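After the structure tokens below, expect a handful of questions from me.
Note that one protein chain is taken out, while the other chains of the complex remain in position.
Every chain is named by a letter (A and B) in the order it is written, and numbering of its residues begins at 1.
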Amino acid sequence: MLAKHGAAARVLAGGTDLIIQAREGRRDVAVMVDVKGIAEATQLSLAGDGALRIGAATSCSAIYHNKDVAKAFPALIDSASLIGSVQIQARASIGGNLCNSGPAGDSIPTLIALGAACHIAGPAGERTVPVEEFCTGPSRNVLQNGEMLVSISFPAPAAHSGAAFERFIPRNEMDIAVVNACSNVTLSADGQTFTAARIAIGAVAPTPLYVPAAGAALVGQPVSDATIAKACEAAQAAATPITDMRGSVEQRHHLVGVLVRRTINKAVKRARG
Amino acid sequence: MVTTDKPAYKVIGTRPIRPDGIDKVTGRAVYGADVNLPGMLYGHMKRSPHAHAIIKRINTAKAEALPGVRAVVTALDLGPDPAALPDLSKNILAGDKALYRGHAIAAVAATTDLIARQAADLIEVEWEVLPPVLDVREAMLPGAPLLNPNQHTRTPSGPSENASNVVAHAAVAFGDADKAFAECDAIVEREFSTKMVHQGYIEPQSATAVWNPDGQVTIWSCTQGAFPARQNCSAILGHPVSKIKVVPTEIGGGFGGKIAVYLEPVVALLSRKSGKPVKMTMDRVDVFEGTGPTPGTSIRAKLGATKDGKLRALYADLAYENGAFAGSAANYATMCIASGYDIEHVKLDAYDVLVNKPRTQDYRAPSAPAAAFAMEQLIDELAIKLNMDVEQLRLQNSCKPGTRGPMGMPHQAPGHEECLRQAIASPHYNSPLEGPNRGRGTASGFWFNVGLRSSASVSVQPDGGVSLILGSTDIGGTRASLAMQLAETLGIPYEEVTPTVVDTNSVGYNDVTAGSRVTFGSGMATVEAGKNVIKELSARLAPTWQVPVEDVEFEGGVFKSKDGSKSGTFKEIAQAIVGRGPGLTASGSVNAGFLQGGGFSHAIVDVEVDPETGKVTILRYTCIQDAGTAIHPSYVEGQMQGGAVQGIGWALNEEYYYDDSGRMVNSSYLDYRIPTTLDVPMIDTIIVEVPNPLHPYGVRGVGEPGIVPPLAAIANAVAHATGVRQTQLPMNPRRILETTSGK
Partner (left out) sequence: MSKRIVSATINGEVNEFLVEPYHTLLEALRNELGLTGSKEGCGNGNCGACNVVMNGQLVNSCCVLGVEANGATITTIEGVAEGEQLHPLQQQFLEDAALQCGICTPGFIVAAKQLLETEQDADEERMRHFLAGNLCRCTGYDKIIKAVINARDVMRSTAGAR
């Protein structure tokens, strides 16, 4: 179906973006292909080794209602429980959030920080793309006509690791992030030194941004305010925000520092158990 | 609840269940968009994509040729602009110039909603795009692009010589402010600005019309006023008032935004042209872009006092955005800004200014909140300068009976002092506020409240029950508050009264549900109708009791002969007289005047400001308000709480955010951020009752005053939490961060 109709066809998962965009005439959609009947697209499987695979159309609420997933991937729950309202979360999917490819998408920094990968099926077969390479611009991504995102896989969390996602919005719910951020850190066994880190930020560039330099600023360093401040500076240096109705360049730049620090601190707490 | 000398009422002051309640909790109530008629067509509006542009040509041929399209109308189908209501038609369908983005240009009726939308897209408009005027102060400057080259300013000394975007300049002066400032020991002066905001009612406008071949027109609309809507449709369509029937549906919120007509005349025209019923419903973007929000403002104000804390002089220059045409009046601000206080010397200049934004409309106590945002912050600063408690400063200067009030008229029984006393005595004001980055703010607010014209009819049923027939749209529980007043008048239980809001052919004239007037003005009409029922029953009773009519007495729901030999309850007598005799309907009609005495509200609010993000959290909020007499205290509290939370939204996040081309870029509930359940705490209420001498039961309008204090109260709280005065709205995180960083 997708191959036959090309650009006029869209995959329908939760519909919380697509149905609205089609109705408002922002997307010219002749054909919607509902993929919620495909088992692979709605799976939620936690392997014995702790790796996780989520079907692209799995709803946010299905994810946060799974106690094992909630325990192992708290940052993912941070994101899934912040996208829209309860009624949006019953329909909205992480895959849909990713394919919508908004710069402020609230799941994407988390997927990047957790080292997730996109599994894509198409006429030419299957391929796998790291999440940080998936989005190519506002509402643009690597999917070709006829391709669909089938699932997203997450490696098992490392021992002594923790991750946290936060966003800043003017209200307390129902808002688009002014800035969001996710930090995933691994500590030494004594919990005093960073041994690995992945940090991603959103709403400050045309796509959600993986900031390797921010993680690198932590690795090998003691857990301290000074170390964390270095990571924040690195993240701020990578951000290229714009001024729009949701925030200004200066505000977003400032908030990157605040949110990266807050998420690292929370991630450290989670890593230490 | 605080009561001063209240009579012992039986029904008034209780909290019965509203008569329309069950329909509303079960989904049965019929709102604007719920009207469906056989063979109905769907209408859709073509709107201007430009904020300011000349319409050179409109070509509807392709739209008319689309299968399924039954009618297309443009401004050519409207009559000439009615002289008494300038610009009314031009705002319904633009003819030669679009004055804001979203301005209606043409409309289509088709067999499906989709075809109507497609046809609207096929209407071709040739534009000459002009530079938009978006800033109120820039629009006032000589040389600013003119929205209307024939517009001259109405001033106290006649029309201005040159054309101007300033529609009107209202000047108010008492005493000699310039001289008085020179005698003040402390003066505070600042410039304030607020942004255009929307009423935000959850139900979009919807209207349905049938134009019969004999010229009888029926229009269903979720309007705040069926009668004024009928008048306006009559003027716009050049069709007799008596040939138009407006049927008010249930209304999903209005707050002033559903007074004006938008769709009603257009669906009527589409129905005339197509010969079918036509319904048109706005979507949320249409509501933001194509209806009437309330003005953004620029206010320069100066307040002076002597060192003993006596307010001596006030000056304010108040410029209000009117939008594309003369809209919500800045003059209302002059009637409110100083009305809470005894200030001898006052000079006010208020300007209504055209800008390329939607024609503004009233929004809950229109013009007063922005004026109070300025005034009540100046009072807060003055208290700090004078080293006085701000509530004591307000109390010392509060208006009393006889103090000059709105329009120079003396206050009769103003409740400001009592509100302040209750605030000072309240648990909230007396509790400590602890913790870093926290602050408490207070503010007062006044709204003058209007009376206007109302009619009501009462029919006595054969079983002794009564039917109350109303023409005032019930927007928040007035069927209950009016039925309660009738029950009190007739001395019967509330449950015996069945109120119904009817169409414009079925009851006497009623002005809009606005200005906090229905429980007051329609209440007076209802009480009068009730008294006429008693009079008529007494007249019919006298011969059966074989006593002269003046010997029939009525008190506390019981008819009695003067000698005490005969008596009967209202129900018994009604059954006897109406159950066996001819029917009995009595009416009451009043013109309750323009002003009804006004109402005061006061707010105490605690906030916490996140110094890292600039986000303000409302920790605690108390609203104190004078209701005169609270007929149904739950719905009085509801008005206070609703006004408070709308004010919180206005203060913190709501604004029309425009790009340079004049496009509102946040026209959705996602980006136009009205408060959610998570953004507000419980809103504590203290009802003050200082009876209004103008109403038989002492009622004051309660709908509006509650939105006046919160803007200033929150700004004062933020100032105390951060040490930085906030003079611009909204106080969103970005602005707080920008104004407090480095402090």
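Going forward, a residue touches a chain if its C-beta (ideal position, glycine included) is under 8 Å from a C-beta of that chain, and two chains touch if they have at least 3 such contacts.
If you're wondering where the values come from, they're calculated on a predicted model, not measured in any experiment.
Colleague: Going by the contact rule already stated, which one of B:Ile58, B:Val645 or B:Val699 would touch the omitted chain in the full complex?
Modeller: Residue touching the chain left out of view: B:Val645.
Colleague: Using the touch definition up top, pick the residue from B:Ile54, B:Leu114 or B:Ala539 that touches the left-out chain.
Modeller: Missing-chain contact among the listed residues: B:Leu114.
Colleague: Check each of B:Ala630, B:Ile683 or B:Ile714 against the chain that is not shown and name the one that touches it.
Modeller: Final answer for the missing-chain contact: B:Ile683.
Colleague: Name, in rising order, the residues on chain B that touch the hidden chain in the full complex.
Modeller: 15, 17-18, 20-22, 24-31, 33-34, 36, 114, 199-204, 250-255, 281, 283-284, 475-477, 632, 634-635, 637-638, 641-646, 668-670, 674-678, 680, 682-683
Colleague: What chain A residues would touch the chain not displayed?
Modeller: 12, 14-16, 19-20, 22-24, 32, 34, 59, 61, 84-88, 90-91, 172-174
FYI, only the chains that are shown with their structure count from here on.
Colleague: Determine the centre-to-centre distance between chain A and chain B, using the mean Cα coordinates as centres, and give it in whole Å.
Modeller: Centre separation, chain A to chain B: 44 Å.
Colleague: What does chain A use to touch chain B in their complex?
Modeller: Touch residues, chain A against chain B: 168, 170-176, 178, 244-248, 250-251, 254-255, 258.
Colleague: Would you pull the chain B residues touching chain A in the complex into a rising list?
Modeller: So the residues of chain B in touch with chain A come to 612-615, 652-653, 657, 665-666, 669-671, 673, 675-679, 732-734, 737-738, 741.
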